[in-house]
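Since the structure comes first, as structure tokens, the remarks are kept for the end.
Note that one protein chain of the assembly has been removed; the remaining protein chains are unaltered in position.
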Amino acid sequence: MSNLEDMFLNEEEDDEEAITAKSVLEMITDAWVNEKLCPEILPNKAELVEVMMEQIDQMEENVLQLQKTDLRSIIHRQELERIRYLIRSYLRARLEKIEFYSVWVFKNQSVLSPQELAYLKEYLSLSVAPLKNLCDRFPGPAGQLNPKQMEIAPDLEAHVFAKSRVDLPDTIIVHDGPREEEITVTKDSQRIVPYSCIRQYVRDDRIKLI
Amino acid sequence: MWGDKAIELIKELERSSELFPPFDDDKVRLILEECRVLNQFIEDAMSSTFDPETNNYLAGVKARTAALERNKRCLLAYQWNRLQTLKKMRWEFGSILPPEIKANMSETEVQWCTKYSKALANYMKNIGGRNGLNLMLDMQPPKDLYIEVRCLKEYGKLELDSGEVFNLSENSQHYMPRSQVENLIRLGVLEHINWS
């Protein structure tokens, strides 16, 4: 993302700031790809998003200083649109999972940002209401909503394509039906595995999905 | 047979050529009526004296309990799946749904839509800095800053963030910022002319 770096170098003449902006964008891009490919909702990156949004506001002001026809202005504005798309798409992917797996996510709510948690609570209460209305018209003991039944859990056994960022200290056990295989994971190695085998490493960013 | 009406309700939803078929309250009522009969049997049986020879109601109760659960599952699945469709429509049509679709919604569903819109609006207001972040935009990865569009129906004036005003009359063509017309293209007011 040299444009981004360029944008900051031009305006701020500050290397450290530029590196930060670039690495933040890289982290958000990775988070976005992971979220798109992961069967469950991953720990939130609200802080990164917040930092990036502040940067965008800043960049926007910087761009306004430039002539509209200035080539740099066009390139920077395109860059801004791409970043905004990335953030929107990332938050939408999370929202879709929050809604679909609402009851399950509620039980595993530590991964949500405060705003997402507030949304989930609102979504749950509004979505249960129509179902409860129907149940209330039911005779006898069957007329009760069973939260266990309503809970849709993500399929953690789904296969994913994974790539390791690091040499993992411990081997992982890959189970495929009755067979089990012990694997030593080295940096940059790739493999298709059931998500559950690498879940903890995806969640702490040591393995990414591709 | 028990559960037949309930499965008809589900098939109606699955096979409908309509985007959002009318809420079939008549059938829902019939299913609930069947449930009352099933439940009555169970209550009567439980309060009668069990006798393995002359009054063995165990299988009868088990089957009817299963039928009750089945009817309940079908009813809830019917409503749940309709809500999923409404949700999708909120993202595609925006907050104003076409009258043909609105006409097919139950009272509960109308209320649900309002609440869903409100919940989304609350969330979007609270993310992404000062002004919130509208997640309904950028549904596709952006390519060009400006794009060429043709107006498919009379729309009237559109004022851009820059203050520039466009008159969107039928068949007129314009060169406009992508970010500000994407929504109108998705709604079918404008058409994106792509030269590539």
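For the reader, a short list of remarks on this structure follows.
Read from first to last, the chains carry the letters A and B; within each, the first residue is number 1.
In this text, a contact is a pair of C-beta atoms (placed from the backbone, for glycine too) under 8 Å apart; a residue touches a chain by one contact, two chains touch by 3 or more.
Just so we're on the same page, contacts and distances are computed from a predicted model.
You can't see one chain of this complex, but its UniProt record names it "DNA replication complex GINS protein PSF3", from the set "Nuclear transport factor 2", "DNA methyltransferase 1-associated protein 1", "Proteasome subunit beta" or "DNA replication complex GINS protein PSF3". Although it is left out of the displayed model, the omitted chain contacts the following shown chains in the full complex: A, B.
The hidden chain makes contact, of the residues B:Asn56, B:Ser95 or B:Asn131, with B:Asn56.
Here the missing chain is touched by one residue of B:Arg36, B:Lys88 or B:Lys118, and it is B:Lys88. In the full complex, chain A contacts the hidden chain through residues 36-39, 93, 96-97, 100, 149-150, 152-155, 158. Take chain B: the residues that touch the chain left off the picture are 1-3, 7, 10-11, 13-14, 17-19, 41, 45, 55-63, 65-67, 70, 73-74, 76-77, 80-81, 88-89, 91-93, 98, 100-101, 139-144, 147, 178, 182, 185-188, 192, 194, 196.
Note that only the chains that are shown with their structure count from here on.
Distance from the chain A centre to the chain B centre is 25 Å, each centre being the mean of its Cα atoms. Chain B contributes residues 28, 32, 35-36, 39-40, 42-43, 65, 68-69, 72-73, 75-76, 79-80, 83, 87, 108-109, 112, 115-116, 119-120, 122-123, 126-130, 133-135, 137-138, 141-142, 145, 178-179 to its touches with chain A in the complex.
Touching chain B in their complex are the following residues of chain A: 49-50, 53-54, 56-57, 74, 77-78, 81-82, 84-85, 87-89, 91-92, 95, 99, 113, 115-116, 118-119, 122-123, 126-127, 129-131, 133-135, 137-140, 142-143, 149.
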